[in-house]
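For this depiction, one protein chain was excluded, whereas all remaining protein chains were kept in their positions.
Then we have chain A:
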Amino acid sequence: MSSVVLDVEHNDVHSHDDHHEHHGNFWTNYVFSYDHKVIAKQYLISGILWAIIGGGLSLLFRIQLGFPEANLEWLRPLLGDWITESGKMDTTFYLAAVTMHGTIMVFFVLTAGLSGTFSNFLIPLQIGARDMASGFMNMLSYWLFALASVIMLASLFTSTGPASGGWVIYPPLSALPQAVSGSGIGMTLWLVSMVFFIASSLLGSINYISTVINLRTAGMSFAKMPLTIWSFFITAVIGILSFPVLFAAALLLVFDRSFGTSFYLSDIYIQGELLEHSGGSPILFQHLFWFLGHPEVYIVLLPALGLTSEVISTNSRKPIFGYRAMIGSMLGIAFLSFIVWAHHMFVSGMNPFLGTIFMFLTLIIAVPSAVKAFNYITTLFRGNIVFTPAMLFSIGLVSLFISGGVTGIILGNSALDIQLHDTYFVVAHFHLVMGSAAFFGMMAGVYHWFPKMFGKMMNSGLGYVHFWLTFLGAYMVFFPMHYIGIAGFPRRYYSFTNFDAFSTFADLNAFISIAAIVTVTGQFIFIFNFFWSMFRGKNAPLNPWGSNTLEWTTPRKPGHGNWPGALPIVYRWPYDYSKPDADKDGFGDFIPQDVPLSKTMESNTDEERVLAQLDSDLQKLGEEREKNPFI
């Protein structure tokens, strides 16, 4: 058991910091803080700001699609030159808006805002560590993200407009400034911003991984880790393996743009001019891009699934069903996510044989996903369900995950993807499975851990209204998009009236736009609730949801170092909810992770009875720590 002792030593390195809590000034406490909890909040607030911008952009282009004939002169104060004389929205602005919406939502809201917030906040708290492995690197990762944000934000205000070739920035469109106005300075800023973003993400991920591996408290074996931690851990691994490939792809793109290389360019005649590029292939970029792009979907989704696993188990008052299967399916999804990327490229002109392989691999990924969905549903079965707002959002996530997931089975079939690729069917699919589901996971996380973050409770009445509005809204917005997609309407179209085939859905398009406006506006309920509760909410009890995990054993507002005394010791897995006979041991429907097995002799399973006897090392450590917390 020497490793346990080692861990303990590691963890206590920071313990002296407790006494320094109130020292330091505003800058070191709130701005350039090393504290993972502060950094998490920085990520969260940044994510919310980005979501407002990204959501606002989607409204702008939805207005165009929903009301193509409308006079948009009233938007001139906001869009200025992008509203042309005729009172219509500029077509290049439309493309820029779609592009920036996608970029912002995927990277800045759901990667940084979701994964950044909760990995930072929960990893040390749930594994019983004082902080991240490197507080300095952690701070650096936030500030690199902030720098990326500022640059991306600046690109919205350049005279030629932000990047506008879609968030996937396929060359040659993105490589040739003359191809589209956003491919000039806007594209340059996009690339520079992403360089910082990737650096930030890598620093973060390295920190998450090393923290999980090294700083788990005594007794917190991998088999006792909450699924949240598993999901953050696996996500970080995916990020480390895939982001560098995007980095490489972007670097080569910069070379093509600025230094005359031809990695992606060949045989190009544009704007009356023959370019000298030859021998490159745009398809190469697509391979490199989607090698990140597809895992990115899971970088966004897995943390959401981790958060909701925790929330669903807690509020069903039941252990998550199939803990091992949940971990196994996450590992399976993570592994498979690296070898399915070319299903985005079935009709790109790549060898059809590859199409066959990628269809096969893609449909396999449906299996672990299905396992997850079934496990969630079975967790609800014969539970004793409390509907906190977080729980509602978690159930909503499972629903959206299923709805969006099943259409993936259609799209993964290369023969069917021929018709559906790049139509609104795809937009509907990914908005349900990735956009909305991950967004719901984020919301579940905020509602559930708000008391721990700010020491206050959020208003649950407002939370209910927020949930039902958002849940219905998400379906109202994205479900009908399938219909338009089945009719073939291509995505990234400024207008659908040019084509007879696509012009038939004017009413439905207007409906979608109105639903989107309502849904996005409804998010202000949340924003109000969030900031209002932060200052005026009721004080939170120590463990408001009756949860087993370690973060609820800290003080109401944990200071630097998280636990004022000794670190907690972990004796059991985090899902001991409604254990039979637990009341005979003096516990209600939950037994926190730091309760020794020896204190629950009645409710222990047979296996645990044996363990209770064997675990004498942990036991001794616990007793010693009771006498002297700083061991």
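Note that in this section a contact is a pair of C-beta atoms (placed from the backbone, for glycine too) under 8 Å apart; a residue touches a chain by one contact, two chains touch by 3 or more; residues count from 1.
Please note the rule applied: contacts and distances are computed from a predicted model.
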| item | value |
| --- | --- |
| Name of the absent chain as recorded in UniProt (options "Acetyl-CoA acetyltransferase", "ABC-type glycerol-3-phosphate transport system permease component", "MotA/TolQ/ExbB proton channel" or "Cytochrome c oxidase subunit 2") | "Cytochrome c oxidase subunit 2" |
| Residue among A:26, A:269 or A:535 touching the omitted chain | A:269 |
| Option touching the unshown chain, where A:32, A:143, A:483 or A:532 are the choices | A:483 |
| Touching residue (missing chain; options A:364, A:457 or A:611) | A:364 |
| Touching the absent chain when the full complex is considered, from A:34, A:323, A:447 or A:552 | A:323 |
